[in-house]
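Excluded from the complex is one protein chain; the other protein chains are retained at their positions.
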Amino acid sequence: MSGENLIEIRDVNFAYGKRPILTGINMSIPRGKVVALMGISGSGKTTLLRLIGGVMKPTSGEVWVDGRCTSQLDQDGIYDLRRRMGMLFQFGALFTDLSVFDNVAFQMREHTKLPESMIRDLVMMKLHAVGLRGAAKLMPAELSGGMARRVALARAIALDPMIMMYDEPFTGLDPISLGVIANLIRQLNDVLGTTSLVVTHDVHEALNVVDYVYYLSDGKMMAHGTPEAMRANADPLVKQFVFGEAEGPVAYQYPAGDYAAALKMEARRAA
Amino acid sequence: MQRSMLDLWVGLFVVAGIAALVILAFKVGNMSTMGGGDTYEINASFDNIGGLKPRAPIKSAGVVVGRVKSITFNNERFNAKVAMSIEKTYQFPKDTTASILTSGLLGEQYIGLEGGGDDQMLKPGDSVRLTQSAVVLEKLIGQFLFSKAAEGGDPAKK
Partner (left out) sequence: MPHRSLPSVRGMGAATIDAVLRLGYAARFIGLTIAHSGTSLARPRLVVRELYFTGVLSLIIILVSGLFVGMVLGLQGYQTLTTYGSESALGVLVALSLVRELGPVVSALLFASRAGSAMTAEIGLMKATEQLSAMEMMAVDPVARVVAPRFWAGVISMPLLAAMFSAMGIFGGYIVGVVLIGVDEGSFWSQMQSAVDVREDVLNGVIKSFVFGVAVTWIALFEGYDAPPTAEGVSGATTRTVVTSSLAILALDFILTSFMFRGV
């Protein structure tokens, strides 16, 4: 078990009942790198995140995080693992009944016995890192989407986790907030050495920020490589995704019958 | 909502709730079955207990002095044996009379104890010898009709 890869996914299959969601996935995420997991909606990216976080166990195959296999861990072991992970949810998932300050302080209060004065300093540091130190007293309902996500990021890094997972961090943000978040992801990695896994389908931002890319389609690993390699990839499936083409291996039309025949039927009905 | 304000309101709420319970317990209800004090047991046999039920009050001079503990049928003598729990602070002489009375006209039945003049007191386990059974309405009416019929018969003879 090489210490170089913090996360290793070996031959993982996951099915929800009879529906296969992930088939034959192999991934390795080296320590201290930012890796992007890309694919169109419904390709199984979020499921993979949940498997790494131990929320679900794979139907077959193994998920190794920091030298431990998630399938072999009991509930305490999983909680122990999660304490060293941070996760940024798609829409922030801030606790709506707590203020911004209390949200960021949440993990510190739950898992550590630090005195309040120290917690106050730490929270302010984290909020300053995301540029929202002045918003400490606000409630989540008073924040814009971009601000909420930044607070969620501050909350996720509260205990300086060794792994950060980002579930669609760029979705639905204005260009400025987008740039801010992308920068923060890169900075966190550079400054804290946090290994980061970014699940996204925002190709443009992701390719600027990450060290390595894995591309999932229909539950299978289709391609992987550095951002430059992905841009240069000749595979039509990858090309369609990277350059956002309407037509390609992923069809534009949802499966339906013949168009002309459908029109004729409509005309006949109208007649 | 400030933390201290929240605590204050919750504290008031709990206090008010307990106060309501206390009011219900003391001012609205009576604590007679919660006597809690020590009791001793004596017995009495009746030909007919009427509507007497376990936990019915036992009164003397109108004051509750105990509760009926249990009522069993004596198959040898064909009468009812009533076990009574009397509060230890009240002693009754050996020639006490126990009668089954009704509170009001149609109310619940209770046992009334009338003290005699004996020096010796009833000890736990003793039986009250003088008892008066419950008045059964049908027998009363029957007696009344019978005596009326007998009365009516005499003037007819005259």
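As written, the chains take the letters A and B, and residue 1 is the first residue of each chain.
Following the convention adopted for this analysis, contacts are C-beta pairs under 8 Å (C-beta built on N, C-alpha and C of every residue); 3 or more make two chains touch, one makes a residue touch a chain.
Here the structure is a predicted model, which means the values were calculated and not measured.
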| item | value |
| --- | --- |
| Which displayed chains the hidden chain touches across the whole complex | A, B |
| Touch with the omitted chain, as defined above, among A:71, A:107 or A:177 | A:107 |
| Residue among B:13, B:73 or B:144 that touches the chain left out of view | B:13 |
| Sites on chain B contacted by the missing partner chain, in the whole complex | 1, 6-7, 9-10, 12-14, 16-18, 20-21, 23-25, 27-34, 53 |
| Residues from chain A at the interface with the omitted partner, ascending | 53, 55, 79-80, 82-83, 85, 87, 89-91, 93-96, 106-107, 110-111 |
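We take it that only the chains that are shown with their structure count from here on.
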| item | value |
| --- | --- |
| Centroid distance [mean C-alpha coordinates] between chain B and chain A, Å | 77 |
